[in-house]
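Only one protein chain is missing from this complex, and each of the others stays in its spot.
This part shows chain A:
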Amino acid sequence: MIEILQQIVNGLAIGGVYVLIALGLTTVFGILGIAHFAHGSVSMFGGYLTFFLVASLGFPLLLAILVALLIGLVLGVLIEWLAYRPVRNASHINAFIVALGLTMMVEGLNLEFFGHEQVVIPTNLSRIFDIGGVTIPELRLYVIMAAALLIVAMTLFVEKTKTGQAIRAVAENRDAAILMGVNVKTIPMIVFSISTALGVCAGVMVGSLFAIAPGIGQWLVVKGFAVLILGGLGSIPGAIVGGLVLGVTEALAAGFISSAYKDVIAFVVMIAVLLLRPQGLMGKS
């Protein structure tokens, strides 16, 4: 029993990261129908930036994260304004190509500015908690708590604020939203800002828990899209449930079935879910 609980805790940390990535992807996809492939690379940029601020400029970790978040918000606006807005009314294939180009560009910039070396964001969080036989390192605990906090904040923002309602309205029916007086020009900008900020948070978590290196962003975005499909395209609750399910499934698969095939098993579970619910766990049929 302890082993199962331990594996679930193991899976929750990486699952939390998947959720944050998927939330960023799903809001963009829900509003604009864009598969924002560059999200993983942008997320890694956030992680690299935080590392740079901490390791090279000596910023305290929290301040560095705050600065990276603010830069992430601005970066989101720029991405929408410069990359996606010009192709908003064009065919979807144009946005698709822009997304691919942007991915290569951000990966290249990451490589140019931060180099090819793997980096780990220093945190100095080394305590280990033992709760009923389940071991939780301090850093992992904070990552799980931070992910939970961001998920709650995002949910409250979307459900309870006027801007959040406007975002949902545009996602439901853009024309009706226009008729209701929603400023649909600013919504994509806000969505990209939030999405990028969430990505930056995910990048910081990956960078402190594990490592940031070239190629990690692509791995992350693949997992993010898997979560998106599992949870239901464009569904925020789906991204939350899907991310946690994927993270915990990977941990359980590695722990109880085969570590060699943990990714395969996780994807088999995903396919099985989609066979039963083609719209995803929380998607609308």
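The rule is short, and it goes like this: a residue touches a chain if its C-beta (ideal position, glycine included) is under 8 Å from a C-beta of that chain, and two chains touch if they have at least 3 such contacts; residues count from 1.
In the analysis below, contacts and distances are computed from a predicted model.
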item: Listed names "Efem/EfeO family lipoprotein", "ABC transporter substrate-binding protein", "Sulfite reductase [NADPH] hemoprotein beta-component" or "NADH dehydrogenase subunit L", matching UniProt entry of the absent chain; value: "ABC transporter substrate-binding protein"
item: Selected from A:Y142, A:F210 or A:F267 as touching the chain missing from the view; value: A:F210
item: In chain A, positions touching the absent partner; value: 3, 6-7, 10-11, 13-14, 111, 116-120, 126, 128, 130, 135, 137, 140, 209-211, 213-216, 219, 250-256, 259-260, 262-263
